[in-house]
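What you see is the complex with one protein chain gone and the rest in place.
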Amino acid sequence: TVLACQAFLFSDAEIFIPVESRLEKQQILADFIVSAGELSPNVRKEFYRDSFFPEVVSRKGYTLSCNPEVEEGDFTLVLRGNEVIAVEEGDTRGECFGLAIDVGTTTLVAALVDLNTGKVVNIASDYNGQIVYGEEVLSRVEFVFSRKDGLNILQRAVVDSVNALIDRLLEGYSSPERIYDVVAAGNTLMTHFFLKRDIDYLFRSSRVRVEKKGFVDEAKKMGLNVNDNALVFALPPVGRYVGGDIVGDVLAAGIADSPYLSLMVDLGTNGEIVLGSEGWAISTSVASGPAFEGYEIKHGSRAVEGAIDHVEINGHGVKYTVIGGKKPRSICGSGLIDLLAELFRNGIVDFQGNLDREHERVRKGESDYEFVVAYASETETGKDIVLTQTDIDTLIKSKAAVCAGIAVLIKKAGISPADVERFYIAGGFGYYIDFENAVTIGLFPELPNAEVKQIGNGSLAGAYLVLTSQKKRNLAETMAKLMTYFDLSTDADFMDEYNAALSLPGKPELFPTIYDRYV
Amino acid sequence: MKVKSPLEVYKFLPQTNCGECGYDTCMSFAAQIIDRSVKPTDCPPLVEKAKTDKKFEKKLNELIELTSPEVAEVVIGTGESAVKIGGEDVLHRHELTFFNPPPFFFDVWDTLDEAQIDERCKKVVEYRKFYVGDYITLEGIAVRCTSNDPEKFRSVAKKVSEYGKPMILISLNPECMRAALEEVADKKPLIYAATEDNWKDFLQLALEFNVPVTLRSKNLDTLKSMAKTFKDAGVKEIVLDPVTEPLGDGLRGTFERVVQLRRTGILGEDKDVAYPIMVTPIAAWLVEGDEVTKGYWEAVIAGTFIVKYADIMIFRNLEQYTVMPSVILRYNIYTDPRTPVQVEPGLREINSPGPEDPVFITTNFALTYYTVESDLSSNNIKGWLLVLDTEGLGVEVSVAGGQFTAAKVKDLIQQTGIEQKVNHKNLVIPGLAARLQGAIEDETGWSVFVGPMDSGRIKGWLEKNWPPESKE
Partner (left out) sequence: ILEKPRFEIPESLAPARFEPYKVEYPGVIEEVTLGATRADGGTRESVVTIGGERSLAFYNFDAQNPHTPVIAIDIFDRRPMLAKAVREHYEDVLDDPAEWARKAVKDFGADLVTLHLISTDPLLEDTPASEAVKVVEEVLQAVKVPLIIGGSGNKEKDPEVLEKAAEVAEGERVMLASATLDMDWERIGNAAKKHGHVILSWTQMDINNQKTLNRYLLKRVGIERDSLVMDPTTAALGYGLDYAFTNMERIRISGLRGDQDLNFPISSGTTNAWGARESWMIDSPIEGDTPWGPRELRGPIWEIITGMTLALAGVDLFMMMHPGAVAVVKDWMGMLSGAVKESIKDVDAWIT
């Protein structure tokens, strides 16, 4: 087999793409749980029968920022506040749409929303076209710094991807000019790329202060295929590492307007963590690494078809379920968590994660010891699926960073894990996690009094809320201003917690019941 | 302080996140108050509002009361050399940190001849101990009145005050004390000491000359009642001396009294005893034996109470076997467990090396630098030690965290001009930085040798690997 990007074709050839790297439709978590109680979108429509446009405008005291198609008769005004952004012939009230977009580093998810009812009409997702210019954010920053028009190219790439999504969303529903308002949420750098904002200031010094206001631009100027006068509002960033997507998570979870002491974790390549309640919030981000997305794990993968997503070990056998119900060919994040938890419960790994070399399913692999999850006969790839000692160490280092980040925030707030009343897990991969297993391996500390809620793609949910509610739109900015970001890279507390978390389940005080039962 | 979490402090702040305090949100300002790196009055809007609005004034005062240290703080001396004592908040350093290391005062007495007084004062002023990047010094001089003659005590107090160090004036006789205070009160000396017999005169002196005063009694009821009396009469700066007894059951009793005073002040929240505590290791000189026996016992008493709650100490012995362990123990116990300590980056010469001797590199984390430096010098290894600026992080940590880079090694080689000092280009790097070997070779053009993981094994490693056969 050869790497496609390093091979040349000199004649017709038949190419076999290995099963593992076939690009299946990503199971992106598209559903999000949000209630749009108080519907107050930024744009509304008013229908006038047999009226004279200039008379209505002056009577109502509206201002005009478009050249109307029609002067009199039956027409519909599209209003943003008191500003008329479009005048349409006839009664077009039925078609008043908005767009909520989660501008992810790797994946974009967009929702078409009926602004009359707040209902989500359609959802589509696809890769972010910017991947071509760098798998992860820092390499795209390199790209911007290395090319004069780099920022332009990156904006072009993401806008093209969004426009493709818009076409898929509108099929059978409506047309682009009926989309009058766009709200986007993404991490700080993705927001800057999407709205073509200069990023140098973010890298000049370590104590950078980010402008904590929503980014606004004209959809037309950005090249978005929506109504010419539509505006794009991007949720405000909090710091260099905590962006609008996290503000979206916090809005979706409702942390800002609930009296409960809430903890929220958004598990992606970086783990963003927020602790807060009514009127305050503190946040941090940890380099948890992509291990839970399958990277750096021998048979790891994202949550795609054929990935083992749940595991149980009893007696000698390993029971597992596979996404898409077919034969397994890899293990995804939630499967890895279950597996490590079960290995630990059954004493197949000790408190430092070392495999028990006498166990029947543990053997010496090429480089180091490994535990066989599924034998070749059961898999689609015809090879054993294993979890190696290095995989385990990588997973433990990843979970240690997340748990340490949570523990340090709790310590800085001067409270104890038992005080936490709500625990929200956000981010695509987070939705499938078995909470009990996540605590058993020490990804999350024991939170005895916390109600656990999965909020799925909180970034998209936040964008949806801002699109459909003035209150939430203002709350987004106050929330960003309120959130205090703690940089942990040289924080001695963090190192103590990190060092203690480099074991299963981790620091004994954070896992009273798990520690007693299994260590 | 009463409050433990920024959340409690946050309630008292304007919560406008205006940033005037230098922090982007009120919550991060609140976290700084808990760490005691800022005071409530560092929030300009709060102070302004308190001036005009009664409600805010009450809020500000309440916040100041809640966030002031459990144990009162007393200042002795004036200007640069003044010392702050007391102001502690916790009984165990890992609960937060200890704040004000106890200053050491060495005694002279007014029946000593001038030359001897000058000799001892000079020793105190000129004392230097290099440790972890800076020089440790001694803080003050205690003048004892042994002549019982006010004029004699006055002149010696005046003479000693010219050395510019904070002072403790020691005499139980009010007339002598008054004479000395007339001379040096403006230097804010600590007067020692009011007792059950002379407290009225000393209260008068303390109020009249506005100087901090030490209350001395072995009976804690008496000590508390004197403190209450002095406070009610308007004396603000009070120090408690529960009497240091050097030996046997006396030492045990002293230990109990000091611990009980501090614990009752903090946990018992008894404001009448929450004052800085004076311990006097000089009492060891009442023990029989030669000078070394007394000096050793003085260090033992000092060590006991550096760990357990002394806020100020009076010593006699200026010999290193008493002073050095005491100043280093004080430095260690009062190191803030929350911040890494670092040394100056650059080049160090170990055992006066020549141009053919090896070049080593380590980091500027104090624990690392001093471990490596002492392993080299104690094994009489001659060599050049490059100290890389990793923002005070150890080798393994800075390699993992990206502060230890080949580019920085290249800059350091250029800055220190090491290439002009040696006739070879062989650099020995720490075993724990092995993965950077290739990058450093490419970046600097030097031949890079991976040394042992622990600097203690450098001697054995050199025997096998130095001088290196020429590397093509």
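Should a chain be cited, it is by its letter among A and B, assigned in written order, with residues numbered from 1 in that chain.
The working rule: a contact is a pair of C-beta atoms (placed from the backbone, for glycine too) under 8 Å apart; a residue touches a chain by one contact, two chains touch by 3 or more.
Here the structure is a predicted model, which is why all the values come from computation and not from measurement.
The chain that is not displayed touches the following shown chains in the complete assembly: A, B. Across B:15, B:32, B:146 or B:198, the residue that sits in touch with the chain not pictured is B:146. When the full complex is taken into account, the listed residue touching the unshown chain is B:233, out of B:18, B:233 or B:453. Of the candidate positions B:328, B:347 or B:406, contact with the unshown chain belongs to B:328. Interface note: of B:67, B:280, B:398 or B:444, the residue touching the hidden chain in the full complex is B:280. Although one chain is hidden here, its contacts on chain A can still be listed: residues 351-352, 499-500, 503, 507-508, 519.
Considering the complete assembly, chain B touches the hidden chain via residues 92-94, 126-131, 135, 144-146, 148, 170-172, 192-193, 196, 199-200, 203-204, 207-208, 220-229, 232-234, 243-252, 255-256, 259-260, 263-264, 267-268, 270, 272-273, 280, 282-283, 285-287, 292, 296, 299-300, 303-304, 307-308, 316, 319-322, 324-325, 328-329, 331-333, 335, 337, 367, 370-371, 374, 377-378.
We adopt the following convention: only the chains that are shown with their structure count from here on.
Computed centre separation for the pair chain A/chain B is 48 angstrom, with centres defined by C-alpha atoms. Only residues 4-8, 10, 15, 17, 24-25, 27-28, 31, 34, 337-340, 391, 393, 401 of chain B touch chain A when the two sit together in their complex. Remark: chain A residues 209, 279-282, 412-415, 481-484, 486, 489-490, 492-493 touch chain B in the complex.
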